[in-house]
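Remarks on the structure that follows.
In this view, the complex is presented without one of its protein chains, the others remaining in place.
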Amino acid sequence: MNPTLILVLSAVILGLPTAGFLVNALTLGRLPRRLVAWMGPGVVLAAFAATVVTLISMLSRPATDRGITIVFWHWLNASVASGSGVSAQAGFNANFSVRIDPLSVLMMLVITGIGGLIHVYSVGYMAHDRGFNRFFAYMNLFITSMLLLVMSNTLVFLIIGWAMVAFASYALIAFWYDRPSAVVAGRKAFVTQVIGDVGLVLGAFLIFLNLRGPAGNLLHTVNMQTIFANVGPGAHFHNGLGAYGAGLVTAIGILLFLGAAAKSAQWPLHTWLPDAMEGPTPVSALIHAATMVTAGVYLVARFHPIYQQAPVAAAVVACVGIGTALMAGIIGCTQYDIKRVIAYSTMSQIGLMIFAVGIGAYSAGMFQFFTHACFKALLFLAAGNVIHSLHDDQDVRLMGGLSRRMKWTYWSFAIGALALSGIPIFAGFFSKEELLGNGLALGPAVPWLWVIGVSVNVLTSFYIFRVVWLAFRGEPRSEHAERAHEAPPLMLIPVMILAGLATVVGFLNIDFAGFAPVTVFSAFLQPVLGSPHSQASAAIAGLALLAGVVLSLLGVGLVWAVYERGLIARDLISKRAAWLYRLSFNKFYWDEIYDVALVRPTVALATTVRGLIEPNLIDGAVTGIREVVGTLADDFRTFQTGYLKDYALVFFFFAVVGLVVLGLRLS
Amino acid sequence: MTVIFGIAAVLAFLGALGVVLSQRTLYSALSLVLNMVSLAVLFLLLDAQFLAAVQIIVYAGAVMVLFVFIIALLSPGAEERVRPLELRMLLGGVAAVVFTVVIGRLTLNGITVGPGGRFHGGIGPFAPTVVNAHGQVQTVGEQLFTTYLLPFEVTSLLLLVAAVGAVYLSKRRRLVA
Partner (left out) sequence: MTGLFPGFLILSAGLFSVGAVGVLVRRNPLVVFMSIELMLNAANLALITFARYTQTMAGQVFALFVIAVAASEVVVGLALITGVYRSGRRLDLDELSEMSE
């Protein structure tokens, strides 16, 4: 790879969305809409083009030479000079540098590619919105932040991108700031993100403090390449920490995962994602399906050298992932808000990705991320078409029969549902089967997790086809649904492109030679992520595949039986196992639990502080100072009579005192 | 000589007290005249005949006439008595007494020793006999127009400014808004 070319390309990729944001923001939304409508998607698509050029340039190199670090400028350089036993690498040096390697290019492709399509879609979706320019400013800012997150080569800029993503997400969720529920949802998302940020920053700080180089010296570096080079097997991460070394690595892994869990909406930091559906639907597609929520997967994959050293942390990651996948799947089955169903589906699918990266199947997790970005953005955008044509009705009970009026949207949504369910030939099939095949093959305790993961398939296909049936089939159940109309081309074309992608991207990973150990997609990521510890044997992989497909079809069949033919009563579960239904319908009561466990004590504490400490201690200190000063001032003010003669008197008096002193010294 | 000093000193001091203590402004002015005349006598005792004359002419003459004239013009009534033992009076009185005592103590300590004692200023060429032989007025005049010419001219400027200022202030208009 030509460093100069890559430098220029990365500058373009990072710079264009930034410029788009700045131009839009600094003109305070006064640009003409037509210009913004071209500029907003334009900068992102141009960045996509530059990313494709980067990819082509990368593919022209041998697999071992596909990583390059570009230093844009030096910043905060406090390096220690080499010599006296200190390595030349030592010293703090937060350069602004980007890392271009297969992993970051994959992320960039999704961010700019899917992101660009969503931008185009937004031009149609937001066409009549007052905040059109503001929307594209935020969207471009989000793209910039996300790119910074995945491209950064230093922990410092990774954290900056991480935090900027949280801000952009906050701004977009609370985009309709005149809706109280949107503002509250934005705030909730942001607070949750900040909790995760704390974990990420603490983890990064522990790495910075404790990482040792080959000579056992402390490195104090934030350069991620240096970090990864020194935490691997046979490295010196444990040096100087003795028995606490393993605990330290585990702590770092869990702290980093706290950040990942907040971004990726994993238990226990998951409650913000369903509420985030208050934002405009393109936002849900961009942030809450394709990019931001997968940042956690990226983080774990990127820091996999650390997780390989911390089996406990990795196990925690895997368990949290699979648990979230199951929980979100159960919740998704009973929700009526079309976007919330997809949101829980996202949570569930990302749970599977997190599970994958937790068990060490990094490239399987990234492949699931890749296909998921396509079909989940597709589902959201198709749902957006429905919502748009139904005048912002999101309740599937008010829909029905839309397949006749919105044929294209219906088929696109159906393709998305098939891909999500893992029905063969669609994208999700390949990624999910690879993921679950890996899951079955890795480690002794993993089969139990695999059983859970594969069971999630039933739930997945059930809840998504339930939406298909409720929304698109049957008879219209509301006035809006009767008068629904197909979306305009600007909103339909991105959906159809995504539908095409959701159909074909799965084949990227197939090598047409059976279940060979290394597949195309994994081979591409292999220089960064390495090969999985062990590969599924053909028999195991075949078994996993078969089980997955059968269970997915079972889910579809259930929907067919319940909603199409009425063979099973709809209220079977709610009647026979009311507790399960209530648990699912009320989202496992997590919001209520947090309300009782965290929100109310905090509010009570704040009220107490306001009632007792604020007036007595804080105000008391202030008024106390005022009183002391006031009293002193009143006392001293009596000297300031304002009569010239009093001043003369004092002058004379002290002149005499001076004379007395002088006289005593002379005599 | 000591007798004359004593009488003049007592009269001067009484005059000073009269200035400060009189309730009527005119009595104050007359006490001041007494004080100044007594001081002129003391000047004579100190072999400063020229200054004694100036004292009588300028002070007891011009300045005091001006004062009396203004008093007659404005005829200010008696001011209210200052409240006895007012803090201001107490502090001022104490300071005044202490001041006098300290000066007296210092002079008794220092000056009685005479030339060559504590006072290192040395002895100048203008012994009274020399001055009187040359003529008192001549001596002062020579000094004024030679050594002290510049201050003398500045004084003339000061007097001019004072005259202009007095004329300006006396013009018929509201002085204070």
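Each chain gets a letter, A and B, in the order it is written, and its residues are counted from 1.
In this section, a contact is a pair of C-beta atoms (placed from the backbone, for glycine too) under 8 Å apart; a residue touches a chain by one contact, two chains touch by 3 or more.
For clarity, every value in this text was computed on a predicted model and none was experimentally measured.
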Hidden partner interface residues of subunit A, rising order: 641-645, 648-649, 652
Positions on subunit B contacted by the hidden chain, ascending: 1-2, 5, 9, 12-13, 16-17, 19-20, 22, 25, 28-29, 32, 35-36, 39, 42-43, 45-48, 50-51, 54-55, 58-59, 62-63, 66-67, 70-71, 73-74, 76, 79, 82, 86, 88-89, 92-93, 95-97, 99-100, 103-104, 107-108, 111-112, 114, 119, 121-128, 131, 139-140, 143-144, 147-148, 151-152, 155, 158-159, 161-163, 165-166, 169-170, 172, 174-176
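Just so we're on the same page, only the chains that are shown with their structure count from here on.
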Between subunit A and subunit B, centroid-to-centroid distance (C-alpha), Å: 95
Subunit A partner contacts - residues on subunit B that touch it in the complex: 88, 91-92, 95, 98-99, 102-103, 105-106, 109-110
Residues of subunit A defined as touching subunit B within the complex: 645-646, 649, 652-653, 656, 659-660, 663, 666-667
